[in-house]
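Note that one protein chain is taken out, while the other chains of the complex remain in position.
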Amino acid sequence: MLLQSAVSPGTHPLAGTIAAWMWAIPLLPLLGFLINGLLSLTAVARFGPADPTAASHAAHGDEGGHGDADHGGHHAARHRFAGITSIVGPGVLVAAFLLAAAIFVRMHALGEMSEPFIQQYFSWMPVGDLSVDVAFRLDQLSMLMVMVVTGVGMLIHIFSVGYMREDPGYPRYFAYLNLFVFCMLVLVMAANYPLLFVGWEGVGVCSYLLIGFWFSEKANADAGKKAFIVNRIGDFGFLIAMFLLFANYGTLDFSALQAVSGQFVFGGALITTIALFFFLGCTGKSAQIPLYIWLPDAMAGPTPVSALIHAATMVTAGVYLIARSNFIFAAAPVAGLTVVVVGALTALFAATIGLKQWDIKKVLAYSTVSQLGYMFVGVGAGAYVAGVFHLMTHAFFKALLFLGAGSVIHVMHQAYHHTGSHDDAQDMRNMGGLKKYMPVTWVLMWIATLAIAGIPPFAGFFSKDEILGTVFQRAEQGSTLAQAHWLGLPGTAVLYLAYAMGLAAALLTAIYMTRLMLYTFHGPNRTGEKEREHLTEAPWIMTGPLLVLGLLSAVGGWFNLPELITHAIPLGPTAALEHWLDPVVGAGTATVVGPGAEATAASTETILIVVAIAIAIAGISIAVAVLKPAALVPKRQAKPEEGFERVLANKYYVDEIYDATVVQGTYGVSRNLLWRGVDVGLIDGLLVNGSAWAARFAGWLGSQLQSGQLGTYAWVLVLGVLLVLGAFHHAVLP
Amino acid sequence: MLAESLFFSAVLFTIGVIGVLTRRNAIILFMCVELMLNAVNLTFVGFSRVYGAGGQVFVFLVMTVAAAEAAVGLAIIIALFRHRHTVDLQNINLLKG
Partner (left out) sequence: MIDFLTSIGYMHWVLPVLLLIPTLGAMAIWLQGAPGRGAPGADDVASGAASVPRLMAFVTFLVEFIVSIGLWWTYDTTNPGWQGVFDVPWIPSWGIHFRLGIDGISLMMILLTTSTMVLAVLGGWTSIRKRAHTYYALLLILTAGMLGVFMSLDLFLFYVMWEVMLVPMYFIIGAWGGERRVYASMKFFIYTMLGSMLMLVAIVYLGLAAKSPITGIPNFNYDAVLEHASITTAASFWLFGAFFLAFAVKVPMFPFHTWLPDAHVEAPTAGSVVLASIMLKLGTFGFLRLAVPLFPAVATNDTVRGIILTLAVIGIVYGALVSLVQPDFKKLVAYSSVSHLGFVMLGIFALTVQSVQGALMVMINHGISTGALFFLIGMIYERRHTRLIEDYGGIARVVPMFAAALTLVTFSSIGVPGTNGFVGEFLVLLGAFRTYPVFAFIAATVVIFAAAYLLWAIQRILFNALDKPVNLHIPDLNRRELALLVPLLAGIVWLGVYPKPVLSRMETSAEHFVQSVQTRALHTVAEGNN
């Protein structure tokens, strides 16, 4: 708290510039949420649900697995306020992006900015020595995130206009989407952990609402609920980490904590515990083992949602959190190694599942889980710049992949809709040969595929290579991570192992992505004779954003070129992103690298790059050589998988295992032991009603003495008198 | 004089008690109760010779109560008889628990 006032906004170089308007960046989407939310409520209240076709469509939810776009539109009419929503929904995002861009330009012009620009708005929870302010913090990291969120968000909003316009819930969709962007911006701009947590949970809520957007199908509603509850497990970790921080350091403000980070005992139990609990939060939000299970299910939402929330922005919040908390993680090498191990495991594990999925979105979902694993390997190894860099490039190419897949699904669905077919519009076995019908999408999707596979000069190559290269360096250079021990293993071994797993995952990534492209766009078309003539390119409002993302996927990697490349080819400035982020993560990185680090030889670096490129090319070649798109049959004729393929297609049965143990276990204990046993049986039955029964029984016993015979009463009376007289005879008788 | 009247009253009272304890007819029971009340009255009168007129005052009180009791009690018994056609107390056990 002391520090907040130390950086008074008046003296900051950004004060009085356009940056003073930074509060408007999140407020614009909030405004959009309010407008669209009201539109959705008012219009529906008058006309919407009374529409019997809408209701009956819901009642016969028999088109399960028919692809998501079919819920929109073809029965119910377009929403009557769709026009306003089409302007307001994307409009606020465009405005927010322009504002963010203006601030970025101003900030970039400053050159070095060592102190963050903090704006305090009001005091949120002032209680005793706790003071939590609603305050935004603009530094290089949050600026970058704001640019990614508003930029990619804007493109996806525009795409959504084409994708969702016919849906009767169109304003509701944009209301949720706007609210999501608001929460995400709060998350990345927050100046303290509790406010970050507001955004953190807020994006979870929006994710819940959007996954279950077509809530009439139970599977969708289930997926939304699952996402929220699994995320809550992570949030529990986040909360505990905050409590530990406050109980020990008395503040939750980033700047103040950074100021007291000198008190952190390097590698101490406390700081390691804090870091691990934060990481538990990350595994929930960013879908890492063991909490990754919600993300594939989250594909039940509309495809632009998958692109925005479940690929580009929300799921990367965990990476952002670790980068933001770099001063904590840097002081806890064991926690860092845990992050590396979990990230590497997730990257490899999810990639194997991605090999055998048939649903085009499921492939991309597991791919996202896998790529997020890379980012965690990066930030866990103290390569915060590399992690954030991959976060950014991944936002470009994965959003492109999802939106491309969305276009494909959109077109597939429309084709099926024309003929009234009920085939699965998302299953790759029903696609094939689409490059003839959707050439633009095909080219753009290939760019994204090459980017994710790690082929230079596309974006993914640079970021992935930087992560893997840094992990290798950390092992080789004797960093603090390498000197630490993880479950008895030397850190060096762990890091080398993580590097190897990362390479293996890279190979698998190249394979499954090539598989996706081959099955979707190449080979013969398997859609069906009648449907084929309806396959066309998606409208411009959908392909437009794809083109922009295609450009970014192609050149996005040039933001942070390694020296080795710039030496040879002058594509741009060397390590621009690293310089940009240095004020935020530089100190943390330096702590991880340690004092005795020596630079990696250029030759080693060259070898690493060559290996990475070779792996990527090998993956693509294997896929092209082995897979035979021509041999595929449509989904309805396909035979079920056998052997290990079946285990992969069923995602290692992890969902089933969780359901049988955790979920059913909780229900069973709650229902049979706690409710029926303890509550109804023990407390209410035995103690409460038992005492009532005991009282009634005592009364019954007493009543048995009442014979109703006056004679008996009289005898008892006389005997009683005699007894009393006898007892007190010396007092009564002389 | 006091001793004799006390003895006589004790005898009367005992007869009353035995009557209440042994008879089953409500009317007889009732008369036995009256007998006990009058035994008490006799005691009061006897003691009043020694201790002053207070006892005689109580006798009037008891007689009044006894008269009221007789009126209410007989009314109850008549009502009972109308309903049950008997005044045998063994058949009347409304208070049985």
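First chain written, first letter: the chains are A and B, and each begins at residue 1.
Here is the rule we go by: contacts are C-beta pairs under 8 Å (C-beta built on N, C-alpha and C of every residue); 3 or more make two chains touch, one makes a residue touch a chain.
In this text, all values refer to a predicted model and were calculated from it rather than measured experimentally.
Chemist: Among the chains you can see, which ones touch the chain that has been omitted?
Modeler: Touch partners of the hidden chain, whole complex considered, are A.
Chemist: Of the residues A:Gln263, A:Thr536 or A:Thr666, I need the one that contacts the missing chain.
Modeler: If we include the chain that is not displayed, A:Thr666 is the one touching it.
Chemist: Among A:Gln120, A:Ser216 or A:Gln709, choose the residue that contacts the chain missing from this document, as touch is defined above.
Modeler: Missing-chain contact among the listed residues: A:Ser216.
Chemist: Could you tell which one of A:Ile25, A:Val181 or A:Met242 touches the chain left off the display?
Modeler: Checking each option in A:Ile25, A:Val181 or A:Met242, the one touching the absent chain turns out to be A:Met242.
Chemist: Just the residue numbers, please: which parts of chain A touch the chain that's not shown?
Modeler: Here the touching residues of chain A are 37, 40-41, 44-45, 48-49, 54-55, 58-59, 61, 122-130, 134, 194, 197-198, 200-202, 205, 208-209, 212, 215-218, 221-222, 225, 228-229, 232-233, 235-236, 239-240, 242-244, 246-247, 666-667, 669-671, 674-675, 678-679, 683-684, 687-688, 692.
The definition used in the following text is that only the chains that are shown with their structure count from here on.
Chemist: If you average the CA atoms of chain A and of chain B, how far apart do the two points sit, in angstrom?
Modeler: Averaging C-alpha atoms per chain gives centres 95 Å apart.
Chemist: Where on chain A does chain B make contact in their complex?
Modeler: Per the touch definition, chain A meets chain B at residues 700, 702-711, 714-715, 718.
Chemist: Chain A touches which residues of chain B in the complex?
Modeler: It comes out as residues 17, 20-21, 24, 29, 89-90, 92-97.
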